[in-house]
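Certain chains of the assembly are absent from this excerpt, and the rest are unmoved.
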Amino acid sequence: MLIVMDAQFKDEDLKGVVKRIEEMGFEAHVMPGAQSTAVGITGNPRSLDPRVFEVLPGVKQAIPVTKPYKQASRDFRAQDTRIPVGKNGLVIGGDAFVVMAGPCAVESEEQTVRIAKAVKAAGAHVLRGGAFKPRTSPYDFQGLGEDGLKILDAARAETGLPIITEILDQRTLELVYSHADILQVGARNMQNFALLKEIGRCDKPVMLKRGLSATIDEWLMSAEYIMAEGNKKVMLCERGIRTFSSHTRNTLDLNAVPVVHKLTHLPVLVDPSHGTGVRTMVAPMARAAAAVGAHGVIIEVHDRPDEALCDGPQALPPDQFAKLVEQLRAMGGVLGYRL
Amino acid sequence: MLIVMDAQFKDEDLKGVVKRIEEMGFEAHVMPGAQSTAVGITGNPRSLDPRVFEVLPGVKQAIPVTKPYKQASRDFRAQDTRIPVGKNGLVIGGDAFVVMAGPCAVESEEQTVRIAKAVKAAGAHVLRGGAFKPRTSPYDFQGLGEDGLKILDAARAETGLPIITEILDQRTLELVYSHADILQVGARNMQNFALLKEIGRCDKPVMLKRGLSATIDEWLMSAEYIMAEGNKKVMLCERGIRTFSSHTRNTLDLNAVPVVHKLTHLPVLVDPSHGTGVRTMVAPMARAAAAVGAHGVIIEVHDRPDEALCDGPQALPPDQFAKLVEQLRAMGGVLGYRL
């Protein structure tokens, strides 16, 4: 923490700041300057609320220095985390590029298995599909629930693809846990701390989506909630932030990828389907995600998008998806990742 | 829904659009124009996903018209909703202005009762205090839990003030329900739909805070989740949105108050403590909230902010709070509300 004094601070103000720091058990370093006088704090075991100092007389601003996350930080672990998934040796993180694909929602066994086979044939590594769906409106389709999870089991049995599916709810965690290979936490639940803690006590990989208005620090703090309970198998997923721009559903923030690489050792994927909400933008943004250094993408694919119960208009048809995977593979030859 | 055709659309594109609308069971109204041709849809019982039409050939844009919320809408109920709270005849909504106040977190019985007496003496109508605290960091104080709820009971017994406290979690809903007079849903849980549904099955008033990046429509959709399950006693609370502006913790969006008055019959309050995060801004923004037409404010008060375990720097001391209530009352004489 660095405390900056007002231009017209009084001697007693400075003494008050030093006293407050020492009362808290930390060390104060006064730095008198031509422009402004500042006081550094060292010895604090964790991040402090800057406003504790900003309400003291003569103080202009207090600036936090220590990052509040630990286990998620590159400072804690310099090497990239690699997360094994399922039983067939798939690893997420490092120099591999992973493709997850499938329908937005599980609608029927026939639909799910059919699409699962198509995405596998095109080169996908993981099958996505929602059994519990978070919908803005209570009147929209909310997912097949447990039946949907059983259908995902069937699709895995048929194709061998591990399954990623969303966990919405503390009350269904055990159920979803028993069917999924990767637990997905959606953007709206990124700060559902009660749910994060319970997931932190599971031993399955988790994909934590970034909240619509989450800073990168908040996102990593939510990863920390899971890791602090014991589960270290956290992968991140950028899926678009909310900005003033309204030509796309969200603003997919690819800047986050290199920033996250610098701050954390956890893998980071990109979701161009929800990030843009527009079918014609999915392939360009997926290519951009690979070019910027993501560890993978998660893409909605549907072979009959007109009949889809959810987000059909952003789903790629299987042939376009297959072409995209080919392009991503060819780009890997140039950019140095394996797909 | 209004569908706008591309400038170079073909006859068969227009026919395709009309066919799709009719297949869905709705009625199509073609409007040929000099600048552009559009197709209106009527007969749809609920809001449609515009992208269903935007992926059709020759279509430029589809524009939703019907609002997705019903019971929360002024169209559904023109008259202001008034929500009785507790046993002493307090009513929220209408021409009364309600003041909720108390500490951020319940820290001890002594602290809570002391502050409760102070805010009552100053004119507050409801006591606020958190027993379960949502914290960005897993390493920060998480609240006293059930012990905190019992302390709130004691404070109510002592002062007669009804209690508002936050519900974080499906697993503690029954517990919180049995102690609170108003259930508070925090900004981070505004789209925790599983929790909203369970709260919708309770018979106690709910205060639903606006999410940091929630549009007003999304906020009202979350109110709708609660109302659709049966609980109509929903009040809204604006508490700051996330913008590029970083001089305050959040950007308290007072524009939301008149907008909400127009769209819904539900009462709307303002939280200037979390909305700004800065003690010196709480009173000015509370006055502005009253001037703009809010039904009340919720304010953090602490008599020993240096010792507060949570958000001390944004808490008002009791004397400043008392002065603020006086000002709000005097403004009511000019602006026509009762306090």
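In this document, chain identifiers A and B correspond to the written order of the chains, with residue numbering beginning at 1 in each.
Assume a residue touches a chain if its C-beta (ideal position, glycine included) is under 8 Å from a C-beta of that chain, and two chains touch if they have at least 3 such contacts.
Quick caveat: nothing in here was measured; it's all calculated off a predicted structure.
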| item | value |
| --- | --- |
| Copy count for the complete homomeric assembly [2 present here] | 4 |
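The rule is simple: only the chains that are shown with their structure count from here on.
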| item | value |
| --- | --- |
| Chain A-chain B separation of Cα centroids, rounded to whole Å | 26 |
| Chain A partner contacts - residues on chain B that touch it in the complex | 46-47, 49, 51-52, 54-55, 68-69, 134-139, 168-171, 188-189, 191-194, 197, 211-213, 218, 221, 224-225, 228-229, 242, 277-279, 305-306, 311-314 |
